[in-house]
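Let's turn to chain A:
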Amino acid sequence: MDAAEIHRRLRDKLGNSVLPEIKENEWPVIGVLPAAIAESCRLLRDDPETAFDCLSNLTAVDRKTDDLIDVYYHLYSYGHRHKVNLKVSCPRLDPALPTVSTIWPIGDWLEREAFDLMGVNFIGHGDLRRLLMPEDWVGHPLRKDFVEPEEYHGISTRRESLLKL
Partner candidate 1 sequence: MRKFADSLLNGGIFDGMPIELGYVLVVAFFAFVLLNFIMLVAGVTSWLERRVWGRIQSRIGPNRVGPQGTIQWLADGLKNIMKEDIIPEEADAPLFKIAPYLAMMGFFATFAVIPFGDGLVVADLDVGLLYITAVTALVVVGVLMAGWASNNKWALLGGIRSAAQIISYEIPAGLGVITVVLFTGSLSMQSIIRAQGWEPWNWFMFDNPFLFVAFFLFFVSALAEGNRTPFDLPEAESELVAGAFTEYSGLRNLLFFLVEWGNLYVIGALCATMFLGGWQIPPVTENPFLLGLLQFITFFAKSYFIVFVAMWIRGTLPRVRVDQLMTLCWKYLTPIAFVNLLGAMIWFIVFPHGFLPMRIAMVLIGGGIFLYFLSRVMFHLRRAKPEMHLSPLA
Partner candidate 2 sequence: MSTTSIEIGLERETPAGLETEEMTLNMGPQHPSTHGVLRFVVKADGEIMRRAIPDIGYLHRSIEKISEKVGYHGFMPYTDRVDYVSAMQCNQGWAIACESLAGIEVPRRGEYCRVIACEFGRIASHLISVGATAMDIGAFTPFTHALREREKINDILEELCGARLTFNYMRIGGCAWDIPPGFIKRATAFLDAFEPLIDEYNELISFNKIYTERMGNVAPVSAELAIAWNLVGPNLRGSGVKYDVRKDEPYSVYPEFDFDVPVGEGKMGEVGDCWDRYMVRMDEMKESCKILRQALGGLPEGPVVAKVARTFKPPVGEAYVRVEGSRGDMGWFVVSDGTAFPVRTHIRTGSYSAMAIVEVLSQGLMIADLIAVIASLDIVAPEVDR
């Protein structure tokens, strides 16, 4: 099934929650409004015609200039061998999205990673804890305005230039 068809089906079901344009690419990008992302994922997975049984990737991108955080969902169907990329933009101050961890179990860790490194809140994720960083870490390191703390538990994160030694 090609991307236009997948897009049409989503539009039929969800109306204007799915943005009208597709960006043709190797993984065609379909824009979705934040509130509708879990629903559209569920539809895409459960519809036997689309049957996206695999969440290949989930990435959050900090677009500081536009004051937005984009979240990309790369879906892949092993049955039909087709793929689509859902893109959600949410406000940078308080990014919150419905969780997809109930739809694909791997969403659990991918969402935890996005939360940990980018600070995206996934509503309905039962266990949204830091994954890679220590649990008492402050801030979300992959944000563009993240400033590395001077020290962590009394260990300095600054290092003298080797040339000066």
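How these were chosen: all candidates are chains of the complex that A comes from, given by their letters.
Some notes on this structure:
Quick note on the criterion: a residue touches a chain if its C-beta (ideal position, glycine included) is under 8 Å from a C-beta of that chain, and two chains touch if they have at least 3 such contacts; residues count from 1.
Just so it is clear, the model here is predicted, and its values are computed rather than measured.
Evaluated over the candidates 1 or 2, chain A touches in this complex the candidate numbered 2. If you check the complex, the residues on chain A that touch candidate 2 are 25-27, 29, 53-57, 59, 61-63, 72, 74, 78, 81, 85, 104-106, 108-109, 117, 129-135, 141-142.
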